[in-house]
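Reviewing the structure listed below.
Missing here: one protein chain of the complex. Every other protein chain is in place.
The block that comes next holds chain A.
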Amino acid sequence: MRFINVFTVAVLAFMIASCMDKKEAPAIRPFAFNDSGMRVITTVINEKDNEVAMLYGNKAAFDNRSQPEALFKLVTYREQDNKFWFGSYINGELLRVETVNMQPTASGQAPAYSVDVYNQPAFRPADAAARTNFIQTLDRAWYPCDPY
């Protein structure tokens, strides 16, 4: 009798676990940034502020960062715990997208810098020239399939 009980419990537990597994839909964060065909140049982690940023660039940005056709977007996310792996942080909420457009340099002007802020009401923009310099001088990560 105990034999039957033990295995009935096991089979029922397995069935319940299977059903729960199927019903429990993961709450995946909506994809927040459209790269519009730009590629990732590098990734920067700011541990102090719990942020991770991905620098995207167009083809011109990969070829020569200073040319007027170059366009950069630094996309910053809040880091959060990876729910499925303790020991890892993952990109969470989108915080801001900073854009550096080199077009004005064709007429001798400074690159155009702008920032779109999301989910970060207390954000205060930093000096545009300093941010442009930071973005422009981030080194490219080594990818096996580059150049562009």
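The criterion applied here is as follows: a residue touches a chain if its C-beta (ideal position, glycine included) is under 8 Å from a C-beta of that chain, and two chains touch if they have at least 3 such contacts; residues count from 1.
As a convention for this text, contacts and distances are computed from a predicted model.
> One chain of this complex is not shown here; going by its UniProt record, which of these names is it: "Multisubunit potassium/proton antiporter, PhaF subunit (TC 2.A.63.1.1)", "Haem-binding domain-containing protein", "Metal ABC transporter permease" or "Transketolase"?
UniProt lists the chain left out of the view as "Haem-binding domain-containing protein".
> From the listed residues A:Asn64, A:Asn82, A:Ser114 or A:Asn133, report the one that touches the chain absent from this view.
A:Asn82
> Give me the chain A residues in contact with the hidden chain, please.
Looking at chain A, the ones touching the missing chain are residues 3, 6-7, 9-10, 12-14, 17, 21-22, 24-29, 31, 35, 39-40, 42-48, 52, 54, 77, 79-92, 137-147.
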